[in-house]
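Below: one structure, written as C-alpha coordinates.
As you look at this complex, bear in mind that one protein chain is not there, while each of the others sits in place.
For chain A:
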Amino acid sequence: MTAHTAAPHMAARDMEAPGVRIRDLTVVYKTPSGELPAVRGVDIALAPGTITGVVGESGSGKSTLALSLLNAVQPPGRIAAGSVEIDGLGDVLTLRGEDLRRARGRQVGYVFQAAQNSLNPLKTIGKQLLDLGRSHDVEDLRALVRDAKDLLARMGMDGARVLDSYQHELSGGMRQRVGIMLALVLNAKVVVLDEPTTALDMITQATILRIIREVHEERALTTLVITHDVGAVAEVADSLAVMYGGRVVEHGPVTEVLGDARHPYTQGLIRAIPRLTGDLSLARALPGRPPTLGTLPKQGCVFRERCERRMDVCETDEPMSVNRDGRTVACHATDRHLTLVKRKEFV
(Lines give C-alpha, C1' and ligand atoms only; values in the text may rest on other atoms or scores of the structure.)
Protein backbone atom coordinates (compact mmCIF):
# COMPACT_ATOMS: atom_id res chain seq x y z
CA MET A 1 0.00 0.00 0.00
CA THR A 2 1.41 3.32 -0.95
CA ALA A 3 1.11 6.15 1.47
CA HIS A 4 -1.50 8.75 1.09
CA THR A 5 -1.11 10.79 -2.08
CA ALA A 6 -0.12 14.35 -1.39
CA ALA A 7 -2.29 17.33 -2.16
CA PRO A 8 -5.65 16.21 -3.51
CA HIS A 9 -6.15 19.03 -6.00
CA MET A 10 -2.81 18.30 -7.63
CA ALA A 11 -3.52 14.61 -7.97
CA ALA A 12 -6.86 15.32 -9.55
CA ARG A 13 -5.52 16.74 -12.78
CA ASP A 14 -3.12 13.87 -13.38
CA MET A 15 -5.64 11.13 -12.93
CA GLU A 16 -8.33 10.11 -15.34
CA ALA A 17 -11.77 9.74 -13.86
CA PRO A 18 -12.87 6.11 -14.02
CA GLY A 19 -15.91 4.99 -15.91
CA VAL A 20 -18.59 2.83 -14.33
CA ARG A 21 -20.70 0.36 -16.26
CA ILE A 22 -23.66 -1.34 -14.66
CA ARG A 23 -24.91 -4.23 -16.74
CA ASP A 24 -28.15 -6.14 -16.38
CA LEU A 25 -28.21 -5.59 -12.63
CA THR A 26 -30.95 -7.40 -10.74
CA VAL A 27 -31.34 -7.16 -6.98
CA VAL A 28 -33.98 -9.22 -5.22
CA TYR A 29 -35.35 -9.01 -1.68
CA LYS A 30 -36.46 -12.06 0.21
CA THR A 31 -40.07 -11.64 1.36
CA PRO A 32 -42.69 -14.05 2.67
CA SER A 33 -44.04 -14.32 -0.88
CA GLY A 34 -40.68 -15.26 -2.37
CA GLU A 35 -37.83 -13.23 -3.77
CA LEU A 36 -39.07 -10.02 -5.35
CA PRO A 37 -36.94 -7.74 -7.53
CA ALA A 38 -36.19 -4.23 -6.23
CA VAL A 39 -33.92 -3.52 -9.17
CA ARG A 40 -34.44 -5.41 -12.42
CA GLY A 41 -32.24 -5.60 -15.47
CA VAL A 42 -30.70 -2.17 -15.04
CA ASP A 43 -28.18 -1.17 -17.70
CA ILE A 44 -26.54 2.14 -17.15
CA ALA A 45 -23.11 3.61 -17.78
CA LEU A 46 -21.62 6.48 -15.82
CA ALA A 47 -19.35 8.33 -18.22
CA PRO A 48 -15.95 9.19 -16.73
CA GLY A 49 -15.89 12.59 -15.08
CA THR A 50 -19.63 13.16 -15.16
CA ILE A 51 -22.34 13.49 -12.55
CA THR A 52 -25.22 11.14 -13.10
CA GLY A 53 -28.43 11.82 -11.25
CA VAL A 54 -30.89 9.07 -10.43
CA VAL A 55 -34.42 10.17 -9.58
CA GLY A 56 -37.40 8.13 -8.57
CA GLU A 57 -40.07 7.81 -5.93
CA SER A 58 -39.56 5.97 -2.66
CA GLY A 59 -39.31 2.29 -3.39
CA SER A 60 -38.22 2.77 -6.99
CA GLY A 61 -34.96 0.94 -6.21
CA LYS A 62 -32.62 3.92 -6.43
CA SER A 63 -30.96 3.40 -3.03
CA THR A 64 -30.59 -0.30 -3.74
CA LEU A 65 -28.90 0.65 -7.00
CA ALA A 66 -26.55 2.98 -5.11
CA LEU A 67 -25.62 0.29 -2.59
CA SER A 68 -24.93 -2.14 -5.45
CA LEU A 69 -22.05 0.07 -6.55
CA LEU A 70 -20.28 -0.95 -3.35
CA ASN A 71 -21.63 -4.48 -3.42
CA ALA A 72 -23.32 -3.58 -0.16
CA VAL A 73 -26.95 -4.59 -0.62
CA GLN A 74 -28.14 -5.42 2.89
CA PRO A 75 -29.94 -8.65 3.72
CA PRO A 76 -32.65 -9.74 3.09
CA GLY A 77 -31.60 -8.24 -0.25
CA ARG A 78 -29.29 -10.06 -2.65
CA ILE A 79 -27.70 -9.19 -5.97
CA ALA A 80 -29.11 -11.86 -8.20
CA ALA A 81 -27.50 -11.01 -11.51
CA GLY A 82 -25.45 -8.48 -13.41
CA SER A 83 -22.12 -6.76 -13.08
CA VAL A 84 -20.78 -3.40 -11.93
CA GLU A 85 -17.51 -2.66 -13.72
CA ILE A 86 -15.40 0.18 -12.40
CA ASP A 87 -12.24 1.15 -14.32
CA GLY A 88 -9.17 0.13 -12.37
CA LEU A 89 -11.16 -2.05 -10.02
CA GLY A 90 -12.99 -4.58 -12.16
CA ASP A 91 -16.37 -6.08 -11.36
CA VAL A 92 -17.25 -4.92 -7.85
CA LEU A 93 -19.82 -7.67 -7.50
CA THR A 94 -17.13 -10.34 -7.61
CA LEU A 95 -15.11 -8.73 -4.80
CA ARG A 96 -15.24 -10.47 -1.45
CA GLY A 97 -13.87 -10.00 2.04
CA GLU A 98 -10.76 -7.84 2.42
CA ASP A 99 -10.65 -6.87 -1.27
CA LEU A 100 -14.17 -5.51 -1.03
CA ARG A 101 -13.46 -3.72 2.24
CA ARG A 102 -10.39 -2.03 0.78
CA ALA A 103 -12.27 -0.93 -2.32
CA ARG A 104 -14.93 0.70 -0.17
CA GLY A 105 -13.70 4.05 0.98
CA ARG A 106 -10.53 4.03 -1.06
CA GLN A 107 -11.91 3.55 -4.57
CA VAL A 108 -15.60 4.17 -4.08
CA GLY A 109 -16.77 6.81 -1.63
CA TYR A 110 -20.27 6.70 -0.25
CA VAL A 111 -22.06 9.70 1.25
CA PHE A 112 -25.10 9.09 3.39
CA GLN A 113 -28.16 11.24 3.70
CA ALA A 114 -27.37 14.10 6.08
CA ALA A 115 -30.32 13.56 8.38
CA GLN A 116 -29.25 10.00 8.95
CA ASN A 117 -26.47 9.77 11.45
CA SER A 118 -23.59 8.36 9.55
CA LEU A 119 -21.09 9.20 12.28
CA ASN A 120 -20.31 7.39 15.52
CA PRO A 121 -21.85 9.61 18.23
CA LEU A 122 -19.22 8.64 20.81
CA LYS A 123 -16.08 9.61 18.89
CA THR A 124 -14.82 12.91 17.56
CA ILE A 125 -14.71 13.31 13.80
CA GLY A 126 -10.92 13.39 14.00
CA LYS A 127 -10.74 10.03 15.76
CA GLN A 128 -13.11 8.52 13.22
CA LEU A 129 -10.90 9.92 10.48
CA LEU A 130 -7.91 8.19 12.07
CA ASP A 131 -9.88 4.93 12.29
CA LEU A 132 -10.58 5.30 8.58
CA GLY A 133 -6.91 5.94 7.83
CA ARG A 134 -5.76 2.97 9.89
CA SER A 135 -8.33 0.72 8.26
CA HIS A 136 -6.87 1.56 4.87
CA ASP A 137 -3.22 1.31 5.94
CA VAL A 138 -2.52 5.00 5.48
CA GLU A 139 1.03 5.42 6.70
CA ASP A 140 1.18 9.18 6.98
CA LEU A 141 -1.76 9.95 9.24
CA ARG A 142 -0.58 13.54 9.63
CA ALA A 143 -0.95 14.04 5.90
CA LEU A 144 -4.38 12.46 6.08
CA VAL A 145 -5.45 14.93 8.77
CA ARG A 146 -3.98 17.77 6.68
CA ASP A 147 -5.95 16.61 3.62
CA ALA A 148 -9.10 16.36 5.69
CA LYS A 149 -8.63 19.90 6.98
CA ASP A 150 -8.00 21.15 3.44
CA LEU A 151 -11.16 19.47 2.21
CA LEU A 152 -13.20 20.88 5.07
CA ALA A 153 -11.77 24.34 4.50
CA ARG A 154 -12.59 23.90 0.82
CA MET A 155 -16.19 23.39 1.89
CA GLY A 156 -16.15 26.50 4.05
CA MET A 157 -15.51 24.96 7.46
CA ASP A 158 -12.88 25.33 10.16
CA GLY A 159 -11.16 21.96 9.71
CA ALA A 160 -9.34 21.83 13.05
CA ARG A 161 -12.48 22.65 14.93
CA VAL A 162 -14.65 20.17 13.04
CA LEU A 163 -12.16 17.34 13.57
CA ASP A 164 -12.29 18.06 17.27
CA SER A 165 -16.09 17.96 17.38
CA TYR A 166 -18.59 15.23 18.08
CA GLN A 167 -21.42 14.56 15.69
CA HIS A 168 -24.00 16.19 17.95
CA GLU A 169 -22.03 19.43 17.93
CA LEU A 170 -22.50 19.81 14.17
CA SER A 171 -25.54 20.91 12.18
CA GLY A 172 -27.09 18.81 9.43
CA GLY A 173 -25.29 20.74 6.71
CA MET A 174 -21.98 20.43 8.55
CA ARG A 175 -22.46 16.69 9.01
CA GLN A 176 -23.17 16.33 5.34
CA ARG A 177 -19.93 18.09 4.48
CA VAL A 178 -18.08 15.87 6.96
CA GLY A 179 -19.65 12.89 5.18
CA ILE A 180 -18.40 14.18 1.84
CA MET A 181 -14.95 14.77 3.33
CA LEU A 182 -14.78 11.19 4.67
CA ALA A 183 -15.83 9.84 1.28
CA LEU A 184 -13.14 11.82 -0.54
CA VAL A 185 -10.21 11.97 1.85
CA LEU A 186 -8.78 8.65 0.68
CA ASN A 187 -8.94 9.92 -2.90
CA ALA A 188 -11.83 7.80 -4.04
CA LYS A 189 -12.55 8.56 -7.68
CA VAL A 190 -16.05 7.21 -7.79
CA VAL A 191 -18.44 8.88 -5.36
CA VAL A 192 -22.00 7.84 -4.60
CA LEU A 193 -24.22 10.35 -2.82
CA ASP A 194 -27.48 8.99 -1.44
CA GLU A 195 -30.05 11.77 -0.99
CA PRO A 196 -27.36 14.38 -0.30
CA THR A 197 -29.76 17.27 0.23
CA THR A 198 -32.77 15.58 1.78
CA ALA A 199 -33.82 17.07 5.14
CA LEU A 200 -31.61 20.12 4.72
CA ASP A 201 -32.97 23.65 4.49
CA MET A 202 -33.04 25.34 1.08
CA ILE A 203 -29.95 27.47 1.57
CA THR A 204 -27.87 24.57 2.89
CA GLN A 205 -29.17 22.46 -0.01
CA ALA A 206 -27.88 25.00 -2.47
CA THR A 207 -24.50 25.13 -0.71
CA ILE A 208 -24.15 21.35 -0.68
CA LEU A 209 -25.06 21.11 -4.36
CA ARG A 210 -22.50 23.78 -5.22
CA ILE A 211 -19.86 21.93 -3.19
CA ILE A 212 -20.68 18.65 -4.92
CA ARG A 213 -20.31 20.28 -8.31
CA GLU A 214 -17.05 22.05 -7.42
CA VAL A 215 -15.36 19.14 -5.71
CA HIS A 216 -16.46 16.87 -8.54
CA GLU A 217 -14.74 19.07 -11.10
CA GLU A 218 -11.61 19.77 -9.05
CA ARG A 219 -10.93 16.14 -8.31
CA ALA A 220 -12.08 14.70 -11.64
CA LEU A 221 -14.59 12.33 -10.11
CA THR A 222 -17.26 10.12 -11.49
CA THR A 223 -20.28 10.87 -9.38
CA LEU A 224 -23.66 9.27 -8.85
CA VAL A 225 -26.32 11.34 -7.08
CA ILE A 226 -29.44 9.57 -5.84
CA THR A 227 -32.37 11.84 -5.07
CA HIS A 228 -36.10 12.25 -5.34
CA ASP A 229 -35.64 15.96 -5.91
CA VAL A 230 -35.74 16.68 -9.64
CA GLY A 231 -34.75 20.29 -8.96
CA ALA A 232 -31.55 19.26 -7.21
CA VAL A 233 -30.63 16.94 -10.06
CA ALA A 234 -31.27 19.62 -12.66
CA GLU A 235 -28.81 21.84 -10.88
CA VAL A 236 -25.98 19.40 -10.43
CA ALA A 237 -26.14 16.49 -12.87
CA ASP A 238 -24.84 16.02 -16.40
CA SER A 239 -27.04 13.09 -17.16
CA LEU A 240 -30.23 11.86 -15.60
CA ALA A 241 -31.67 8.40 -15.08
CA VAL A 242 -35.30 8.03 -14.06
CA MET A 243 -36.22 4.92 -12.11
CA TYR A 244 -39.63 3.39 -11.64
CA GLY A 245 -40.50 0.07 -10.06
CA GLY A 246 -36.88 -1.12 -10.13
CA ARG A 247 -36.37 -0.25 -13.81
CA VAL A 248 -34.50 2.62 -15.41
CA VAL A 249 -37.28 3.89 -17.66
CA GLU A 250 -35.39 6.83 -19.16
CA HIS A 251 -31.77 7.93 -19.27
CA GLY A 252 -30.05 10.74 -21.12
CA PRO A 253 -28.41 14.15 -20.85
CA VAL A 254 -30.13 16.07 -18.08
CA THR A 255 -31.25 19.05 -20.16
CA GLU A 256 -32.76 16.81 -22.82
CA VAL A 257 -34.52 14.50 -20.40
CA LEU A 258 -36.01 17.38 -18.47
CA GLY A 259 -36.66 19.57 -21.53
CA ASP A 260 -38.12 16.88 -23.74
CA ALA A 261 -39.14 13.93 -21.62
CA ARG A 262 -40.06 10.89 -23.67
CA HIS A 263 -41.27 8.39 -21.08
CA PRO A 264 -44.80 9.05 -19.80
CA TYR A 265 -43.56 8.66 -16.20
CA THR A 266 -40.84 11.30 -16.63
CA GLN A 267 -43.41 13.59 -18.24
CA GLY A 268 -45.72 13.05 -15.28
CA LEU A 269 -42.91 13.76 -12.82
CA ILE A 270 -42.08 17.05 -14.49
CA ARG A 271 -45.74 18.09 -14.63
CA ALA A 272 -45.95 17.44 -10.89
CA ILE A 273 -43.28 20.05 -10.06
CA PRO A 274 -44.89 23.24 -8.74
CA ARG A 275 -43.59 26.31 -10.58
CA LEU A 276 -42.15 29.28 -8.77
CA THR A 277 -44.33 31.59 -10.88
CA GLY A 278 -47.81 30.88 -12.12
CA ASP A 279 -50.73 29.00 -10.69
CA LEU A 280 -49.98 26.30 -8.13
CA SER A 281 -52.84 24.24 -9.55
CA LEU A 282 -50.87 23.83 -12.77
CA ALA A 283 -48.75 21.27 -10.95
CA ARG A 284 -50.54 17.96 -11.44
CA ALA A 285 -49.77 14.96 -9.32
CA LEU A 286 -49.43 11.60 -11.04
CA PRO A 287 -52.57 9.55 -10.53
CA GLY A 288 -52.29 6.33 -8.56
CA ARG A 289 -49.61 5.09 -6.21
CA PRO A 290 -46.04 3.98 -6.77
CA PRO A 291 -45.75 0.20 -6.73
CA THR A 292 -44.25 -1.66 -3.81
CA LEU A 293 -42.30 -4.88 -4.09
CA GLY A 294 -45.51 -6.83 -3.62
CA THR A 295 -47.68 -4.90 -6.08
CA LEU A 296 -45.21 -4.83 -8.97
CA PRO A 297 -46.83 -6.37 -12.04
CA LYS A 298 -45.28 -9.72 -12.90
CA GLN A 299 -45.36 -9.10 -16.63
CA GLY A 300 -45.69 -6.20 -18.99
CA CYS A 301 -44.73 -2.62 -18.26
CA VAL A 302 -44.27 -1.65 -14.59
CA PHE A 303 -45.82 1.77 -15.14
CA ARG A 304 -48.91 0.80 -17.15
CA GLU A 305 -51.33 1.07 -14.19
CA ARG A 306 -50.71 4.81 -13.98
CA CYS A 307 -49.98 5.48 -17.62
CA GLU A 308 -52.27 7.60 -19.78
CA ARG A 309 -50.79 6.17 -22.98
CA ARG A 310 -51.11 2.49 -22.17
CA MET A 311 -51.78 0.07 -24.99
CA ASP A 312 -52.64 -3.62 -25.17
CA VAL A 313 -49.02 -4.59 -25.61
CA CYS A 314 -48.13 -2.95 -22.27
CA GLU A 315 -50.15 -5.62 -20.44
CA THR A 316 -48.15 -8.50 -21.80
CA ASP A 317 -44.71 -7.39 -22.98
CA GLU A 318 -42.12 -5.58 -21.00
CA PRO A 319 -40.80 -2.63 -23.03
CA MET A 320 -37.13 -2.94 -23.94
CA SER A 321 -34.72 -0.08 -23.37
CA VAL A 322 -34.24 1.48 -26.76
CA ASN A 323 -31.28 3.73 -27.39
CA ARG A 324 -31.86 6.60 -29.80
CA ASP A 325 -29.43 9.49 -30.25
CA GLY A 326 -27.78 9.13 -26.84
CA ARG A 327 -31.03 8.66 -24.96
CA THR A 328 -32.53 5.49 -23.61
CA VAL A 329 -36.25 5.03 -23.13
CA ALA A 330 -38.19 1.92 -22.16
CA CYS A 331 -41.72 2.51 -23.40
CA HIS A 332 -43.88 0.87 -26.07
CA ALA A 333 -45.80 4.04 -26.80
CA THR A 334 -42.74 6.27 -27.16
CA ASP A 335 -41.04 3.62 -29.22
CA ARG A 336 -43.93 3.38 -31.68
CA HIS A 337 -44.36 7.15 -31.83
CA LEU A 338 -40.70 7.77 -32.56
CA THR A 339 -40.63 4.98 -35.09
CA LEU A 340 -43.59 6.52 -36.88
CA VAL A 341 -41.95 9.93 -36.88
CA LYS A 342 -38.78 8.40 -38.31
CA ARG A 343 -40.75 6.60 -41.01
CA LYS A 344 -42.54 9.74 -42.08
CA GLU A 345 -39.24 11.51 -42.47
CA PHE A 346 -38.08 8.56 -44.49
CA VAL A 347 -40.96 8.54 -46.91
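Convention: contacts are C-beta pairs under 8 Å (C-beta built on N, C-alpha and C of every residue); 3 or more make two chains touch, one makes a residue touch a chain; residues count from 1.
We take it that contacts and distances are computed from a predicted model.
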Identity of the absent chain, which is to be given by its UniProt protein name, from "TonB-dependent receptor", "ABC transporter permease", "Peptide/nickel transport system substrate-binding protein" or "Cytochrome d ubiquinol oxidase subunit II": "ABC transporter permease"
Residue among A:L122, A:M202 or A:L276 that touches the chain left out of view: A:L122
Absent-chain contact - pick from A:V84, A:L163 or A:V302: A:L163
Candidates A:L89, A:V145 or A:L286 - the one touching the absent chain: A:V145
From A:G82, A:G105, A:G252 or A:G300, residue that would touch the chain that is not displayed: A:G105
Touch list for chain A against the chain that is not drawn: 70, 72, 74, 101-106, 109-110, 112, 116-124, 126, 131-132, 134-136, 145, 160-161, 163-171, 179, 182-183
